[in-house]
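Accompanying notes for the structure given below.
Only one protein chain is missing from this complex, and each of the others stays in its spot.
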Amino acid sequence: MSSIGTGYDLSSSTYSLDGRIFQVEYAMKAVDNSGLCIGLRAKDGIVLAISKLVHSKLLVPKSNKRIASVDQHIGMVCPGLIADGKALIKRARAEAQNYKDNFRMPISGKMIADRMGQFVQAYTLYSSVRPFGCSTLIATYDSVGPSLYMIDPSGVYWGYFGCAVGKNKQIAKAEIEKLKLNELTSRQAVMEVARIMYSVMEDDIKDRDYEIEYTWICDESDKKHVEVPSDLIEEAERKAKESLDDDDDDDMDDE
Amino acid sequence: MNTYPNPFSEAISYQRMEQYDQEHLESLSNISPMTRTQQPIVTGTSVLAVKYKDGIMMTTDCLASYGSLARFKNIERMIKVGNSTIIGASGDMSDFQYITYLMDKLMTKEYNANNGQPLAPENIYEYLSQVMYQRRNKFDPLWNALVVGGYQDGKSFLGYVNLRGTTYQSDTIATGYGAYIAQPLLRNAVEKKNGELFTEEEAKKLLDDCMRVLFYRDARSLNKLQRATVTAAGVTISEPYSLETEWGFAEHIRGYGA
Partner (left out) sequence: MISEPIPTAQPARQMANRFDPYEDNGGTTMALAGEDFCIVAADTRQSDGYHINCRYAPKAHQLSDKTVIGTSGFYADGICLVKRIKQRMEWYYHQHDKVMSTPALAQLLSVMLYQKRFFPYYCFTILGGLDEEGKGCVFDYDSVGNVERVKYQAEGSGKELLQPFLDSQIGLKNRATDDVLDLTEEKAIKIVKDAFSSVTERDIHTGDCVEIYIIRKDGIECEKYPLKRD
């Protein structure tokens, strides 16, 4: 980071001497501060989850949702700066409706990911704007089946089997890589997501108020993006906590 | 007032002005005011609907006519909006498809809002009525007579709205030719029940009987129809089916070229 402080990080419209755009990289740092967000593509659907700190006891439980629907078949979550995420969701809804206005059919996952990628990328070109301080996970279920995309603050996007964004994303990614996502059902994926969430965030959140939001879009949900049924969440979280206790016990035994 | 000589007077050609005037006026005489939907083109005939014990039952046939031509014989004239409302349409089918699009747009917005308060049939009906009335105010009507049926929280809803934004709610509704032929039959059946509601079987039979009469008498109808219900269980729109008809009497008709 030798070039930091030499003036090349003040605008995203200028490259640094070694060809980087620092403003975009800073935006990625903003994303890293977010609560952990996981997306898994199982064989019959997608599961999205995000953990968030509840910063005030005065908030109504389960209010201030972070995962949003863009159309019936599209779910979206933007870990990072919340307000930036809201702007992206608004844009995505406009894109989805605009596509319908023109073609009278729902937009495909590939198209919405591409249009949002272009939109995000445009905010890395000008000195008058700031890149989006959030990554974007898009879960869709269309004619080609379930797909999961993630867009960087740089505008780059890829399709994923599984991805993790935010605090401790490296550990979460390592856990995700162990899964056989092609064989997992969405129900099983919910279990795995909860397990990973709890095992990863345990350390820094333990004593603080937090909530985890789960949504899915799968055959069971009729290919619609909806919240995961509460009984399934309860079961998944119970099992996740149990496995944590088991680990603790194991640790004790080791000692 | 002083007048100054026009320095360009030489350049003005009255001949050309005259020619311009002539062309301009000719082109003016050929244009007419901007035209909007002045008449329906591809049309659907009657929609019938009644309240019954479990909710709403509605029937339409599957025909879209082009004038007197039976142009499209496999058209759906009822749409599901949300989980507790159906809309049935007579009149212009392209306008109805636009209404279908508007409903999808409205419901997508509601879906995204995810506020746990689904739009009630009354809300959808009000929205639709306002759209119809606003379009008539613009002299650009959606050329339809629509029936909105719904069932939510144990309450039945049945409403009508047409291309002028006229609205009413009633236990029986029939549009188009059905307003002449079926509505009296429907009202008669209701009044015979003395305040009691039809059972599902009674409602089915009543609507089928009305559709049969309409098929006999309405030249723009088809013996291929669909039946929709809205109940606590949600919305169902049946596959197309046909009614038994009896044409034996035709043999005995004398006169009229027979």
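Each chain carries a letter (A and B) given by its place in the written order, and its residues are counted from 1.
Quick note on the criterion: contacts are C-beta pairs under 8 Å (C-beta built on N, C-alpha and C of every residue); 3 or more make two chains touch, one makes a residue touch a chain.
Quick caveat, the model's predicted, so the values are computed rather than measured.
Q: Let's see if you follow the contact definition: name the visible chains touching the chain that is missing.
A: Its contacts among the visible chains are B.
Q: With respect to the chain omitted from the figure, which of B:74, B:137 or B:188 is a touching residue?
A: B:137
Q: Per the definition of touch given earlier, which of B:41, B:102, B:179 or B:213 contacts the omitted chain?
A: B:179
Q: Touching residues of subunit B against the unshown chain: what are they?
A: 14, 18, 21-22, 25-26, 28-29, 31-33, 35-39, 133, 136-137, 139, 141, 160, 164-170, 179-180, 183
Criterion: only the chains that are shown with their structure count from here on.
Q: Taking the mean of the C-alpha atoms as each chain's centre, how many Å separate subunit A from subunit B?
A: 44
Q: Hey, which residues of subunit B end up touching subunit A in the complex?
A: 101, 104-105, 108, 111-112, 114
Q: Can you check the complex and tell me which residues of subunit A touch subunit B?
A: 65, 68-72, 93, 96-97, 100, 104
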